[in-house]
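One structure coming up, written as structure tokens, with questions to follow.
Moving on, here comes chain A:
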Amino acid sequence: MQLFSTSIGRKILMAITGQCIVLFAVIHLLGNSSIFGWLPGGINAYAHHLHSLPSPIIWGFRLGLLAFVCIHIWFGIQLTMENRGGRPRQYAVKYTQKASFASENMIWTGSLLLLFIVYHLLHFTIQVISPETAALTHPDVLGNPNVLGMVVAAFQNVGVTLIYAGAMVVLFLHLSHGIQSFFQTMGWSNDRIQPFITKAGTLVALVMFLGYAAVPLTILVRILK
Partner candidate 1 sequence: MILDGKCPTGPIQETWDKHRFDLKLVNPANKRKYNVIVVGTGLAGGAAAASLGELGYNVQAFCYQDSPRRAHSIAAQGGINAAKNYPNDGDSIYRLFYDTIKGGDFRAREADVWRLAQVSNNIIDQCVAQGVPFARDYAGYLDNRSFGGAQVSRTFFARGQTGQQLLLGAYSALSRQIKAGTVKMYDRREMLDLVVVDGVARGITVRNLVNGQLESYAADAVCLCTGGYVNVFYLSTNAMGCSVTANWKAHKKGAYFANPCYTQIHPTCIPQAGDYQSKLTLMSESLRNDGRVWVPKKKEDCGKHPNEIAEDDRDYYLERKYPSYGNLAPRDIASRAAKEQCDDGRGVGPGGRGVYLDFADSIKRLGEDTIRERYGNLFEMYEKITDENGYKRPMRMYPAPHYAMGGLWVDYNLMSNIPGLFVLGEANFSVHGANRLGASALMQGLADGYFVIPYTIGGYLATVKPGQVKADHAEFKKSVEDVTAEQNKYLSINGKKTVFEFMRELGGLMWENCGMARTKESLETNLKKIPALREEFWKNVKVTGSGAELNQQLENAGRTADFLEFSELLCRDALHRNESCGGHFRVEYQDAGEAQRDDVNYCYVGAWEYKGDNKEPELHKEPLKFDNVHLAVRSYK
Partner candidate 2 sequence: MSDHKTMTLTLIVWRQKNANDPGKFETYTAKNITEHHSFLEMLDCVNEDLIHSGKDPIVFDHDCREGICGMCSQVINGAPHGGQDRTTVCQLHMRKFKDGDTIYIEPWRARAFPIIRDLIVDRSALDKIIQAGGYTSCHTGGVADGNAILIPKPVADEAMDAAECVGCGACVAGCPNGAAMLFTGAKVSQLALLPQGKAEAAERVMNMSNAMTECGFGNCTNHYECQAACPKGINVKFIARMNREFLKAQFA
């Protein structure tokens, strides 16, 4: 399959996997927002619903996501290494007209996000970083995992909140270039709609940033307890 070997093919794989991860992040954000109480029982009930799904679905989803992440990382690194050699020597004067900080640093924002995801999984999924407040081992009164307690305990710590909020800034940067890039790479763009796609992509990235950062920040300032 030439998708895996050619320049454009690999870019398309990057675009599709990236966009699937974005879709996951959107669902994740919707789930997170249950912490603000729109779901009866809040985020703990949401966690319970998730955990009660049949395990083939859960694991299928997890492995699928993992595969996407791996493909995205693998080709991301491969393409970046190839591109690094594309210009053997930099110009004496750096002059850019259209490239942005975000577009030039996808590999670094991506790497930071990877580190963050590992930390985040250890923290809130596998729950080994702060076992004393782990949701799975400390159910709430209804017997649901006490995610709220775990999250509130974590984000009352300024350092943890800063890590999460900082990661969300990185996420914003990554997505502000990544989302519009997806449409360009898939060929679903032209000169008329491209400015709109770019703006819309940045807006989605901004909403994701605000949505994700809202949880730790509102907890830190004790709005959410």
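Everything below uses one rule, namely that a residue touches a chain if its C-beta (ideal position, glycine included) is under 8 Å from a C-beta of that chain, and two chains touch if they have at least 3 such contacts; residues count from 1.
How these were chosen: all candidates are chains of the complex that A comes from, given by their letters.
As the structure is a prediction and not an experimental result, all values here were calculated from the model.
*Asks:* Given that every candidate in 1 or 2 is part of this complex, which one actually touches chain A?
*Replies:* Here chain A touches candidate 2.
*Asks:* Considering the complex alone, what residue numbers of chain A touch candidate 2?
*Replies:* So the residues of chain A in touch with candidate 2 come to 1-3, 6-12, 79, 82-83, 85-100, 103-104, 106, 177, 180-181, 183-191, 194.
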